[in-house]
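Have a look at this one.
Every protein chain except one is present and positioned as in the full complex.
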Amino acid sequence: MNYWRKPLDIERIKLPRGKVYLIEERCKGCNFCIEFCPVGVLAASERFNAKGYHLPYPQNEEACTNCGLCEVICPEFAIYSLPRDGKEEEPRE
Amino acid sequence: MGRKKSPVSEGILKGEFFMSGDIACAEGALSAGCRFFAGYPITPATEIAERMAERMPQLGGVYIQMEDEIASMNAVLGASWGGLRAMTATSGPGFSLMMENLGLGIMTETPCVLVNVQRGGPSTGLPTLVGQGDMMQARWGTHGVYEIIALSPSSPQEFFDLTVRAFNLAEKYRIPVLVMADEVVGHMTERVVIPEEVPYFPRRKPNFPPGDYSSFQPGEDLIPPMANAGEGYHIHVTGLTHDERGYPVTDEITQERLVRRLVEKIRGYKKDIIILEEKGVEGAEVVVCSYGISARVGLWAVELARREGIKAGMLRLLTVWPFPQERIREVASKVKAFVVPEINYGQIALEVERSTGGRAEVIPISHMGGGLYEPEDILKAIRKAAR
Partner (left out) sequence: MSQVEKPTVVPLEHPRESLLREERLPHIWCSGCGIGTALNCFIGALERSGLPLDKVAIVSGIGCTGRAAGYIKLDSFHTTHGRAIPFATGLRLANPELKVVIFSGDGDLIAIGGNHFIHAARRNIDMTVICVNNFNYGMTGGQAGPTTPAMAKTATSPYGNSEHPFNLPYLAAASGAVYVARWTTLHVRRLERALTEALLKEGFSFVEVISPCPTYFDRMNRLGEGLDMMKFYRESSEIAHGLDPRKADIDLGGKIIVGKFIDIEKPTYLDFQQEIQARMEGEPS
């Protein structure tokens, strides 16, 4: 489709962008989120939590589509995604 | 039914009737506000279920025949949390099947009523004939440490009255209450007077809004209020040892706190819970102590003894559990002996013996079931004890 002028929010409509959040102390390092993220956002990190589980991290956060799959597949309620609009203030970090 | 036109369609019965103990039990439950019955047919308690199947739909209540007695007991617990007064009725084999979930009811403090119309056992035993062999099972049948309430009627009228009482005690103390009848009382037909109104102890409801509520936070009286499912409190109820929020905490300290309270909430109110009927106990030399149908034969024997000039008295247990050990001990210091007739090989006799602390002799009169004593059997023991 050709636009004579690019709508401001076209990126968001076409490809919602997301940001993933991890509640570290809940993660048990099962790697489900890493394996099944459809766009390979997540990877295993060297870091581990107090219980000794290796935590995932977003190695490729730009690619996150906020599809929420990691959120539902995580058995621990440890990871979730929220929409991120590049122009907006990021949630407190 | 004694009346030509029974007021069944108007709902609750009122007035004078001739009815069997089992029917009186069902009507007692209905008068007490019971609106859920789950059961499984078994002689000699089936008439209760059949009566409930007929009457519940007339009163907008629920009757359901479950696949077994395990299911029946659980359905009753569920119904109680659903907000209805609920009961089941059974006999020996079914009573055995209910034991595990009687424990769930005790642990989760679920008000409900379980009726056992006792027959001869063990096992299938004597399906149609009388027994009183489940009295200790009533006390100790589910595993663990606990107190229980068990009532025992000696007539259809009392089967009615004690069923009403069972519902009220269940709500008042948040515990399953047992009505331990027997085949003879269940099947005998006698006059039963149903009053205009029966006592009603309503459910203890939390008087604060959902957010603040800890499901198992007791008041000073040791008994927690009870929110039902669907009231917005988001209660959690578990048979595991739990804290005041109802959450499982399986350690020694929580166990001590919870189980001690479950026991004390009954022990501390024995005065309110226990009812005894005494006839000629003051000044007696020999006291017959009994319950259910055996107490009726016992009373006859006491009268025969008194005609012979023997100072005999009768102490009838309408509440069997918790056991009235304080009263027995008191009486024991004034009498020579207790005679304890029951249709088993000495169950309550053991409790009487324990309670006397050696102050009086205890003479059990045992019968293996299937019939009753002759009053003479008891009379002989009274004579011997009085000598």
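Labels A and B are assigned to the chains in the order they are written; within every chain, residues are numbered from 1.
By definition in this document, a contact is a pair of C-beta atoms (placed from the backbone, for glycine too) under 8 Å apart; a residue touches a chain by one contact, two chains touch by 3 or more.
Everything quoted here is computed from the prediction, not taken from an experiment.
Across B:Pro122, B:Gly144, B:Pro248 or B:Gly357, the single residue that touches the chain missing here is B:Pro248. Take chain B: the residues that touch the chain left off the picture are 9, 36, 38, 57-58, 60, 62, 64, 66-68, 70-72, 74-84, 86, 100-101, 104, 228-240, 247-248. Residues of chain A that touch the chain left out of view are 19-26, 28-32, 35-36, 45-47, 51, 53, 57-59, 61, 69, 71-78, 80, 82, 91-93.
Everything below uses one rule, namely that only the chains that are shown with their structure count from here on.
Rounded to whole angstrom units, the spacing between the C-alpha centres of chain A and chain B is 61.
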